[in-house]
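Only one protein chain is missing; all other protein chains are in place.
In order of appearance the chains are A, B and C, and numbering begins at 1 in each one.
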Amino acid sequence: MKEIKPIRVEKGMKVSELVESMQEAGFGAKKIAEASRIMAEMFRDEECKVFLGVAGAMVPAGMKHIILDMLDYTDVFVTTGANLTHDLIESLGEKHYHGDELASDLELNREGIDRMYNVFMKNSVYEGLEEFFKGNFRELAKCSNIKNFLWKLGELIPGNSGESILKKCYEKKIPIFCPGIADSGIGLMMWGRISENPEKNKTNIDVFEDMNEIIDISWTAKKTGVAYIGGGLPKNFIQQALQFSKGADYGIQITTDRPESGGSSGAPLREGISWGKMNPKARFVDVFCDATIALPLILGAVKSYSDDGNNE
Amino acid sequence: MKEIKPIRVEKGMKVSELVESMQEAGFGAKKIAEASRIMAEMFRDEECKVFLGVAGAMVPAGMKHIILDMLDYTDVFVTTGANLTHDLIESLGEKHYHGDELASDLELNREGIDRMYNVFMKNSVYEGLEEFFKGNFRELAKCSNIKNFLWKLGELIPGNSGESILKKCYEKKIPIFCPGIADSGIGLMMWGRISENPEKNKTNIDVFEDMNEIIDISWTAKKTGVAYIGGGLPKNFIQQALQFSKGADYGIQITTDRPESGGSSGAPLREGISWGKMNPKARFVDVFCDATIALPLILGAVKSYSDDGNNE
Amino acid sequence: MKEIKPIRVEKGMKVSELVESMQEAGFGAKKIAEASRIMAEMFRDEECKVFLGVAGAMVPAGMKHIILDMLDYTDVFVTTGANLTHDLIESLGEKHYHGDELASDLELNREGIDRMYNVFMKNSVYEGLEEFFKGNFRELAKCSNIKNFLWKLGELIPGNSGESILKKCYEKKIPIFCPGIADSGIGLMMWGRISENPEKNKTNIDVFEDMNEIIDISWTAKKTGVAYIGGGLPKNFIQQALQFSKGADYGIQITTDRPESGGSSGAPLREGISWGKMNPKARFVDVFCDATIALPLILGAVKSYSDDGNNE
Partner (left out) sequence: MKEIKPIRVEKGMKVSELVESMQEAGFGAKKIAEASRIMAEMFRDEECKVFLGVAGAMVPAGMKHIILDMLDYTDVFVTTGANLTHDLIESLGEKHYHGDELASDLELNREGIDRMYNVFMKNSVYEGLEEFFKGNFRELAKCSNIKNFLWKLGELIPGNSGESILKKCYEKKIPIFCPGIADSGIGLMMWGRISENPEKNKTNIDVFEDMNEIIDISWTAKKTGVAYIGGGLPKNFIQQALQFSKGADYGIQITTDRPESGGSSGAPLREGISWGKMNPKARFVDVFCDATIALPLILGAVKSYSDDGNNE
């Protein structure tokens, strides 16, 4: 058995040093450090296809750059329509704001403010979105699957790939999947155009077409790794594809959902072993933590590892 | 201020009596009772269109009949592909089984058992599913939107509407939406057929087409009510449609997710007021409880209310 | 493997029938049913000493009668000072009230209302408490351990044992332990008297003296069973005593705390096996649920079992 050593926090300490110290401790601290090691290894392993699944309103909460950083190592990206809508909103020059989760929602409604816990957004952002989709509907409507539709969005939006998830996925040709795209502001905007003129404004984006590509990547990968930020549809859609692999070789899950209520979001990674979604020999860890706290720590440590895996 | 009165549990007590007694108590007990009253009122209000959103593996956990019962009062049903897949699996004669959440997932994998917390399923169920989809692909592939596809499934599956959610939605013409259908066993089965012969086996189910109908129901409703079992995509898709209403007039949410991590699943109903998804004058309640515990209690009470709202 | 059967909720259904039906289902529903069976068996087993630990503000929430009912089968009762203070407050004729957890705490403070989630209490209840302790200090100060002090309280308070936990423990001579008694309104009241006249008003209640009795009961018991409502000090104090038994033979735990943060309150019962607090052959179940929801259901079923264990 290996001794626990107390975490020592020093003035001027680096994030990577703190995470190293957490490796020696127990409970969640240990899990954070484990996750950083697994993520670093997974990112470094050239045979490994990395599947990143991101649920929750991560972009509004200020996690955009952390996702952009992780995309540098990502082979398949699955997320919710909400995250992509908020990415698009920021690309169009709009902002998210600090707010109070105890604010009066009635007051906010009167002031035209939408609330996501302690993050606020002006409802007027939808006007800019409408403009954008009016101008670009024709181009977008040509796409035959969701991935191409999202890449097209990334191509059309202003700004650069250092500031937009959609643009980066487009430019780096990172396959991006979002089966629930209809369930988002982007979906609403497309519906708005279609319903204005149902005869003329048609789309033809088949719901099943993307499956081919994600399953193919899983099927042909020598090794696979997963990072689930939140659960939801992104996790489940990746898990489904992994049934066609030998099971993921690396796994990280960050969620605050409970396993007892039986949903996929709160299910520990090991449950995936029974289904063949996780390889029994995999290195994996479940982190019970708000992702806006856990991910900056984990990524801070990952960035400090050199190419040979040592902490620089 | 109204006095708290201790709950009194009696031998032979009815569920409805217990819930009545919980109405007098505090904490979660009170919320359960509130939820039963709001649900009863919402079901009874003839002007109210009821939107039911069900996430989580509710069918495997034995909640099928409870959902079937609620469908009698439901105008719009939104759920995950997983629930529908498990409904289909049961329609084809397969079963779910009691299991231990601490079982070895490696052992289960060797025995061909898939685990969902303390519920087990034989992986071989997918063979029957394949047969079914092989025989019915042509019919299914004709559908142009997900709702019609699911109604068609309901039409084609064996059994009766007292035992199948899909069949009941088809027979009673309850609009059923599932934007993430690709993310499910049903999606996999469709993909399997398509990929066997991509030239010949094509589908043409547009991702955005269903939005028209759900938004139209919301838009034209005099009043609306929501019941969210879990959060996820079902809740969010209904919330999105409700932006086109005056905000829901009734609301029940049953979830164990945390609000602090900022996702839609854990957000309290009142957050929806800021967005205009919930009416500021609505009667609503958030129930923090495993739905497999809360729903039987709530529905047990709802069933006891007579048509004029009194407890019989 | 045993099949899951969907829960069927019927109009006029009894609580015991509902719990029977939950036994056939999965997730938390199954756990509720298991808990009722284990509790019934533990209460029926004449060789078994039952240790009941109750944390959380159960009395203010309206759980007093449920605790009183369970005391009929309890050999050792451990609780927090808060629960006993609120029991005493109710015995002195004061009340708890329904409130809104979103109320302005500043407003409540101005109105002299103390809040416990959605339960309110007038701060003026402390005046009656002071009167009571002024009149009875001399008697109370004679006690040499906490158990006797609490029995004395039970003897002195007005009312009858059908309405007071303290009185019932005194009258039925149920050993009642509360190591943290100083941390409660009762503690405050005693301190108030002592500090008025430190020379004259002295107590002499040794902190360790009660340990002898609880450990002795554990040590000499043929069999032991535990029911933990919440965790905290009550659970831990019982667990500690059980190290001197062969480990509990029956166990029920109802809590919403997480295991990942490593505290005793969220630790699953099986962790106790490593310490020898739980017998490896024990029948036990962890229920993840608000106790104000779970306990009425469980006890409702327990009451329906006849003496030979069959559901009547």
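The criterion applied here is as follows: contacts are C-beta pairs under 8 Å (C-beta built on N, C-alpha and C of every residue); 3 or more make two chains touch, one makes a residue touch a chain.
Worth saying up front: this structure is predicted, and the values here are computed from it rather than measured.
K.L.:
Would you mind spotting which of A:Tyr117, A:Phe137 or A:Trp191 touches the chain that isn't drawn?
P.N.:
A:Tyr117
K.L.:
Which residues does chain B use to touch the chain missing from this display?
P.N.:
Touching the missing chain: residues 26-28, 31, 102, 258, 260-262, 288.
K.L.:
Footprint of the hidden chain on chain A, which residues?
P.N.:
Considering the whole complex, chain A reaches the absent chain at 1-16, 18, 21-22, 24-30, 32, 60-66, 69, 95-99, 102, 116-120, 256, 270, 288-290, 292-294, 296-297, 299-300, 303-304, 312.
K.L.:
Give me the chain C residues in contact with the hidden chain, please.
P.N.:
Residues of chain C in touch with the missing chain: 55-57, 60-61, 82, 101, 105-106, 108-109, 113-119, 123, 146, 179-184, 187-188, 190-191, 194-195, 198, 203-208, 210-212, 215, 230, 232-233, 236-237, 240, 256-267, 270-276, 280, 290-292.
Methods note: only the chains that are shown with their structure count from here on.
K.L.:
Looking at which chains touch which, would you call it a line, ring, star, complete or other?
P.N.:
The chain contacts form a complete graph, every chain touching every other.
K.L.:
Would you mind pulling out the distance in Å between where the CA atoms of chain A average out and where those of chain B do?
P.N.:
Roughly 25 Å separates the two chain centres.
K.L.:
If you average the Cα atoms of chain B and of chain C to get two centres, how far apart are those centres in Å?
P.N.:
35
K.L.:
Roughly how far is chain A from chain C, centre to centre by C-alpha average, rounded to an integer in Å?
P.N.:
Taking the average C-alpha coordinate of chain A and of chain C, the gap between them is 43 Å.
K.L.:
Would you give the residues of chain B that are in contact with at least 2 other chains, written as numbers and ranges?
P.N.:
Residues 60-61, 116-119, 256, 270, 290, 292 of chain B touch two or more partner chains.
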